[in-house]
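Missing here: one protein chain of the complex. Every other protein chain is in place.
Take a look at chain A:
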Amino acid sequence: MAERGGERGGERGGFGRRFGRGDRGGRRGGRRGQRQEEEKWVPVTKLGRLVKEQKISKIEEIYLHSLPVKEHQIVETLVPGLKDEVMKITPVQKQTRAGQRTRFKAFVVVGDCDGHVGLGVKCAKEVATAIRGAIILAKLSVVPVRRGYWGNKIGQPHTVPCKVTGKCGSVTVRMVPAPRGSGIVAARVPKKVLQFAGIEDVFTSSRGSTKTLGNFVKATFDCLMKTYGFLTPEFWKETSFRMTPFQQFTDLLAIPTKGLMLEAPVETVEA
């Protein structure tokens, strides 16, 4: 009895021990096929599941409700034309008892050249890891960029809608609408970001220590974020709130409109 028990113990599996029955070996073929599928994304959050089921077709629906995006695959699915570029990799050092510990800081800009741009900054011990991490962070931080006209409203919007300025550290970047055909009049660094954003013509002016690429690029990104925060007469109309994909109709929306008018306008999508 004891010997049989010992044998059984060896062959029996269950969780906590590797299972290796003969017939299961044949079934492992199914698992092997699945391994190729393992590159496919299995969403972890509810928003991810909605995106995977294609219930959410445009990223603007996420922007409308300011939902936090926690998985970068969501952005990859919703904005298919994302391109990325590494702006700079700088080594940064920390002094330790045993010398210097060097890490690499990567700045990555992603964008689809049509109104969506993201910026990611990551510091890691290896260059490849830093770049990978920065790309993921850049995708998580994709924001919409509002474009407008300089003068005649002919054709598609091509420039910033108004004068906007962004600041990070000591660097301030000011963007001014430009007539069609001016091109992006900017330094090398913000020019890249603006190209990714899809802005065709703009005049820029910068101040501060623009040598620090980190602050310079963050300042332009901040400036681009503000394009949709600027109140223009189009937003004067009372906003009609829509239900978020998750939330039930809350008491908030039942509050009389006078109370709601005090708030800043909800960012709507410009066609």
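For the reader, a short list of remarks on this structure follows.
In the analysis below, a residue touches a chain if its C-beta (ideal position, glycine included) is under 8 Å from a C-beta of that chain, and two chains touch if they have at least 3 such contacts; residues count from 1.
In this section, contacts and distances are computed from a predicted model.
The chain that is not shown carries the UniProt protein name "MYND-type domain-containing protein", picked from "N-acetyltransferase domain-containing protein", "MYND-type domain-containing protein", "F-box/LRR-repeat protein 4" or "Histidine-containing phosphotransfer protein". Between the chain not shown and the residues A:Ile59, A:Leu78, A:Val110 or A:Leu137, the one that touches is A:Leu137. Seen across the whole complex, the unshown chain contacts chain A at 4-5, 8-9, 11-19, 21-24, 27, 30-31, 34, 37-38, 40-47, 49-50, 52-53, 55, 65-68, 70-71, 96-99, 101, 121-126, 128-129, 132-133, 136-137, 140-141, 168, 218, 222, 239, 241, 243-248, 250, 252, 260, 263-267.
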